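Moving on to subunit A:
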Amino acid sequence: MPIEVDGKTLETDEEGYLVNLNDWVPGVAEVMAKEDDLELTDDHWDIINFLREYYEEYQIAPAVRVLTKAVGKRLGKEKGNSKYLYGLFPYGPGKQACRYAGLPKPTGCV
Partner candidate 1 sequence: MSDLHTVNKSPFEKNSLESCLRLSKAGSAILLYEDGVYGALKGTAVENMIASVVADKKVYVLGPDYKARGLDESRIIDGVEVVDYAGFVDLVEANDKVQAWV
Partner candidate 2 sequence: MSDTKNFMFLNRRAPYGTIYAWESLEVVLIAAAFEQNVSLMFVDDGVYELTKGQDTTGIGMKNFSPTYRTLGDYEVRHMYVDKASLEARGLTADDLVQVEWEDWETEESVDNIVEVVDSDRVAELLEESDVVFSF
């Protein structure tokens, strides 16, 4: 189902991920979050931005375990656990945060 962001219609797949990674703008995350009744805070954006940087460097979406460890290292140990990440992204940090960040679903994520 396509989504409307900044007046543009962007194509998504049947699970709601952007079809074209280059379509991403911050508004994508805002629109997707709104549909999920979630308000994005700086803490959410830290994760979304991290995911985009990771993808830029390695060309894949990280597994949740890798994301958790990396967040702990980058943003502090108290944030490097799944409780914190699920608190931010209740549908799963891998699935939901990657979707907001415009990345494909992480490899091995079901």
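In this section, contacts are C-beta pairs under 8 Å (C-beta built on N, C-alpha and C of every residue); 3 or more make two chains touch, one makes a residue touch a chain; residues count from 1.
Inclusion criterion for the candidates: all candidates are chains of the complex that A comes from, given by their letters.
Computed from a predicted structure; not experimentally measured.
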| item | value |
| --- | --- |
| Complex member touching subunit A, one of 1 or 2 | 2 |
| Touching residues on subunit A, where the partner in the complex is candidate 2 | 54, 57-60, 62-63, 65-66, 69-70, 72-73, 107-108 |
